[in-house]
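Reading through the structure tokens given below for one structure.
Here the complex is missing one protein chain, while the rest keep their positions.
== chain A ==
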Amino acid sequence: MCNLIQQSYSFVSRYSLLFMLISVIVFSSQSVAQSLSEQQLRHKIAQFQVLKNDILSFRDVSDFNDRLQAYDDRDQAIIIHLWLDTLSRQPQLNEALRQWIETQTANQQRVMATLLDHPEHALPLINIQDQAKATLKLLTISQLQGDFSTLWQQGQVVWADWLNNKSLHYAAFIQWLKTQSSQTNEQVIQQLEGDHAWSLLPDNQVYFILLQSNPSAQLAVQLLSQSTDEFTYQFLHHMPAFMDEFDGLSALEVALQKSELNSQSLFVLAAHYTNNPKAQAMIEKAFDSPVQKWHALAVIDKINDRHFRAKLHQRFETQQTAFAKTAMQVLAKGDAQ
């Protein structure tokens, strides 16, 4: 097996330039769009599924070409699509296969479909060039993930190399982090702390991942003190699933101070914590704020603590304002549920 890989590697090394050149010329000159219906594509993909894993046994350029020769351009594009998909899921690839993917980044074959749901606009269902680029990207992320793992085990991670936003290194680190145990993630927290690397984080995703495996009020507050981004919202959304009540409420107390998180925090409070007096106090306080009171009003029908509901009833039934009347209606709606 090793010999085979070595043979193919040496073949490609020798001829890779020529191979790539020929492929670029061949693919660039091919017709760009091959149109078919969505239904036809489904059939074709089902038909070619049996070929999907053949790619893994190919050893040199003639293997690729021999197999494709029997098909027209459109079918070739579908088969290449399936091959790329197969390769994108491999933990490791030999150099021959990687080179083959490289050549596909110049392959402009696309399978266009005038989709019934987009009748005036043909869309590419298969775009070999894009897919090849994405495949390389995914493979590189996977490979870098391995590299990070090695560096981590050797204690040689240089954080600045891995925390550049939008870089594949960062994507690899994130992917690695998601798969780690709570114990390892605790070490990551310690190391980020020790290396003063928190400030290098390009967004809040690392906090979000670490909090899921290692929830703590301190880390949550640290996340909430950063600029709000998509991961801040995702953290609050998922928080009740992994944080205990005490830590969760501490985090929500901080989140309520941020206007952009105010409504979401009240949602979480109302839906998950209203049996806790602290949560009740936070919701009641929101009713004293001209802006927050509307956010609080929207969620009070989610409160399932009977005593607290009764307390709110009492609060609003004595008031004559339009707001209080609306609050009574919302509470009544919740009562009916």
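Keep in mind that, in the parts below, contacts are C-beta pairs under 8 Å (C-beta built on N, C-alpha and C of every residue); 3 or more make two chains touch, one makes a residue touch a chain; residues count from 1.
Quick note on the criterion: contacts and distances are computed from a predicted model.
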item	value
Candidate names "Sarcosine oxidase subunit alpha", "Peptidase M14 domain-containing protein", "Branched-chain amino acid ABC transporter permease" or "Cytochrome c domain-containing protein"; UniProt protein name, chain not shown	"Peptidase M14 domain-containing protein"
Sole residue of A:Q76, A:T103, A:Q180 or A:Q264 that reaches the chain not shown, by the stated touch rule	A:Q264
Hidden partner chain, touching residue among A:S142, A:Q180 or A:N214	A:S142
Residue of A:D66, A:E193 or A:D229 touching the missing chain in the full complex	A:D229
Hidden partner interface residues of chain A, rising order	38, 41-42, 45, 81, 85, 88-89, 115-121, 123-127, 130-131, 133-134, 137-138, 141-142, 166, 171, 174-175, 178, 205, 228-234, 236-238, 259-260, 262-264, 267-268, 271, 294-295, 297-299, 326
